[in-house]
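One structure below.
A single protein chain has been omitted from the complex, and every remaining protein chain is retained in its original position.
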Amino acid sequence: MTKPLIHPSALVSPQAKLGGNVTVGPFTVIHENVHVGSGTRIDGYCELGYPTSLADGQPLIIGRDSVIRSHSVFYQGSHFGDGLVTGHRVTVREKTKAGKNLQIGTLCDIQGHCEIGDYVRFHSNVHIGQHSCIGNYVWIFPYVVLTNDPHPPSEVMLGVTIEDFVAIATMSIILPGVTVGKGALVGAHSSVSRDVAADTVVGGAPAKFICDTSKIKLKDGSNLSAYPWRKHFHRGYPEELVAAWIKEFS
Amino acid sequence: MTKPLIHPSALVSPQAKLGGNVTVGPFTVIHENVHVGSGTRIDGYCELGYPTSLADGQPLIIGRDSVIRSHSVFYQGSHFGDGLVTGHRVTVREKTKAGKNLQIGTLCDIQGHCEIGDYVRFHSNVHIGQHSCIGNYVWIFPYVVLTNDPHPPSEVMLGVTIEDFVAIATMSIILPGVTVGKGALVGAHSSVSRDVAADTVVGGAPAKFICDTSKIKLKDGSNLSAYPWRKHFHRGYPEELVAAWIKEFS
Partner (left out) sequence: MTKPLIHPSALVSPQAKLGGNVTVGPFTVIHENVHVGSGTRIDGYCELGYPTSLADGQPLIIGRDSVIRSHSVFYQGSHFGDGLVTGHRVTVREKTKAGKNLQIGTLCDIQGHCEIGDYVRFHSNVHIGQHSCIGNYVWIFPYVVLTNDPHPPSEVMLGVTIEDFVAIATMSIILPGVTVGKGALVGAHSSVSRDVAADTVVGGAPAKFICDTSKIKLKDGSNLSAYPWRKHFHRGYPEELVAAWIKEFS
């Protein structure tokens, strides 16, 4: 196991636990209560393990073979599985619990106190409110907001639930307490105030049922259905998962 | 009075005036034309007093007991009362004049040339256009934009006015010259093109009258009205203010 490669301008606490082959870029700060898995690359200008009393003393844990891009801030008290990849200037607060192979796009703002499954993809500038519960293989596109307060400002917090394989298109908001069912598609620029049934498309403000997802055809000349997307979209997923998805639909 | 505690990697102009017990984090730059009140904490990677000719030589003034979180940029020529608290990577331009206990969330972009009262809260990623005039105890939620140009691009600037106790929910825009009246609620994902009467709820695009705010019940099982919110929501306000609010409604 190779020692971590830390840029001489970085400030890494001697108490931080860095695995083998970890690299730390210039001007990055790593506080004491941080564990970083082996093979992870941390760019410059990042701050990991940002102290907060709201973390109840828990460490920040980043899994193996991850990439944290520049200017990102991760608070103490969150936990990420292996293969995390972020864009630039992401902010992740305490008590975020995420599975493996999460992607967090540039400018995302994860408010903490939330659960995220495996192989979830947040594109740029996604806002995840506290108490959100997100399944596996979910896609959330730019400028989407998951809310939680039904009558702001208040002390009532109703997080949203996003089930497996859901896709939420650009600039949509999911209102407090709403569940978006497995495999559903939320059209762009929508405001979702009621639960969305599995494998359906909703759109508009307030969002209404448009059709079943199976009615949407791929715009590639094939006349095949665009959904469930796991039938045709496989970039970035491991071979065994893709094989299972192909088998599911054959 | 204790001397400021400046991280050795920070670059602080000898002309900057820092009060007692000020702390300055790693890699932060403080330019010469800056006054920081005592007890204020400035995180890393911040730039305070960013020079601009548009500030007419005026200093940046930050009140006492403030917290400026990492990667934030404040221009020369703005003035904040005591108790300012920011999230990460906020940008505040020249000629912003704000009262006490302002909170500015992560990624907010305050374009300057605006007025902000006391105890105002901007959640994450709020955009305050120039010539906005914001009262006291206002709440503005993520991805809200206050605009100013009625026919972009032009030289006509019609700022918006947000009166005391207003709450503007997620991803709404307020169009140029609009006034949102005292205690009103703008629903999420709205586009507000006309003045909003005090203590009413509007929503939609274009936003229309929905009901009086008193019709909205708290979703906590109490069957009490959710508005005026100062009847039940008191977190972060000083005791004497809360006592006055309770008395107002008893």
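When the chains are written out, they are named A and B in that same order, and each has its own residue count from 1.
Note that contacts are C-beta pairs under 8 Å (C-beta built on N, C-alpha and C of every residue); 3 or more make two chains touch, one makes a residue touch a chain.
What you see is a predicted model; the values in this text were computed from it and never measured.
J.: Among B:6, B:22 or B:175, choose the residue that contacts the chain missing from this document, as touch is defined above.
T.: In the complete complex, the chain left out is touched by residue B:175.
J.: Among B:80, B:122 or B:143, choose the residue that contacts the chain missing from this document, as touch is defined above.
T.: Residue touching the absent chain, from the options given: B:143.
J.: When the complex is taken as a whole, what residues of chain A touch the one chain not shown?
T.: Against the missing chain, chain A presents residues 9, 26-27, 43-45, 70-71, 87-89, 106-107, 121, 124-125, 139, 141-143, 167, 169-171, 185, 188-189, 204-205, 216, 218-220, 226-227, 229, 232-233, 235.
J.: Take the complete complex as the reference. Which residues in chain B touch the chain that isn't displayed?
T.: Residues 9, 11, 27, 29, 45, 47, 50, 71, 73, 89, 91, 107, 109, 111, 125, 127, 143, 145, 147, 150-156, 158, 171, 173, 175, 191, 205 of chain B touch the chain absent from view.
The definition used in the following text is that only the chains that are shown with their structure count from here on.
J.: Could you give the separation in Å between the centres of chain A and chain B, each centre being the mean of its C-alpha atoms?
T.: Using C-alpha averages as centres, the distance is 28 Å.
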